[in-house]
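Note that one protein chain is taken out, while the other chains of the complex remain in position.
Let's look at subunit A:
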């Protein structure tokens, strides 16, 4: 749709996209389809809504009010009410009202798609959305439909804490990447996340194990664990996303950033013909073959497998840093949850400390939001120290704001260990983007991993299937627009 400013929404609809629709109507009318009335009805909604309200919600801009928030206007906020709850958002909204006199309509839900797809199609989306969870609307799909505001304006505005710094420069480097679609940041992935393995400090102390730094040490602990009657590695088998994190991390650490970019850039040798990929997948398969997986883990959901791990039924589990908050209720008080960067294969390009780090929980501003000024301001305030601290307190997690948490907040052991791991990693962080860009390719590779973990295919076949998924995606002309250097 292309139009990003509020004023253009109405005309943009009739101008650029009108042609396509009109042509379609003509053709479908010729075919005897009577789909015309609804479509013109829907577009009437879309353009009508945009025209009336954008002016209404526009206030005067000033240095402290860069977007022109208008007092007394309303902000429509939709929050994914999952592992992090939505108490943090309510606290934000209260603060927002106090500061700007803008009251909000709050919706906390898990059914993002069910609630929002009709609204996006009718052209009256909310003003700001936390588009996450199992029923999120994929960001790549929304972006392809032209529904997302380019967030550059917010990111280039002065920070709420320091008027001399741009918002962009107050964030942990690299955390905006996950929200990039076709070269623009269209989603703000708000939560700082690290991915890797997790273990119980208590269990390791009891058994006298050291956190392994190499793959061989890792296998040795798995062997010990098996001898003691517990599983080595647990994973959330019903959702192969998780084991893929381990496989891809091994590839990136072994082959370096080039091996990772080859996958994201749909290289014809991303998997087949890549030594890093071959060694990584063989290493993971070794775990399967030697029987070091927690029995039955291939069929368990995330809750089931993580709970088993909390009951000391496995030494390691794969996950991102949301696991601590997700497992709050089942984690024993003395469990001492600890994060572990992926152990190294021999002759790896990246050091052991290197971690997959980035951001999750995408917040978006729909391009057709009615109260764009307030939505932008809301996002700017999300990236203030005050709101970031509110989030850490209510949701036990770090945000992408540098030093964004007030020292008075006591972090839980798992989160504390990720803070230390991030410090140790320094600039040695990496992050795959194909999952964000190509939902279909991601799913195909996950399926192959599921088969590998169940021993139904061998590493060679896995490489072939992963490469086939890459090659198929590369054929889609839209994939030319995504590229990382």
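Here is the rule we go by: a contact is a pair of C-beta atoms (placed from the backbone, for glycine too) under 8 Å apart; a residue touches a chain by one contact, two chains touch by 3 or more; residues count from 1.
Methods note: contacts and distances are computed from a predicted model.
*Asks:* Could you check which of "ATP synthase subunit b", "Carbohydrate ABC transporter permease", "PTS system, fructose-specific IIB component" or "NADH-quinone oxidoreductase subunit D" matches the UniProt name for the chain that's left out?
*Replies:* "Carbohydrate ABC transporter permease"
*Asks:* Which of these touches the unseen chain: A:115, A:144 or A:184?
*Replies:* Candidates A:115, A:144 or A:184; residue touching the omitted chain: A:144.
*Asks:* Among A:66, A:82, A:126 or A:240, which residue is in touch with the absent chain?
*Replies:* With A:66, A:82, A:126 or A:240 as choices, the missing chain is touched by A:240.
*Asks:* Of the residues listed, A:66, A:83, A:123 or A:179, which one is in contact with the missing chain?
*Replies:* In the complete complex, the chain left out is touched by residue A:123.
*Asks:* In the whole complex, what residues of subunit A lie against the chain that is missing from view?
*Replies:* Interface with the chain not displayed, on the subunit A side: 1, 17, 20-21, 23-24, 27-28, 31, 33-35, 38-39, 42-43, 46, 113, 117, 120-121, 123, 134, 137-138, 140-142, 144-147, 237-240, 291, 294-301, 304, 308, 439-440, 443, 446-448, 450-451, 454, 456.
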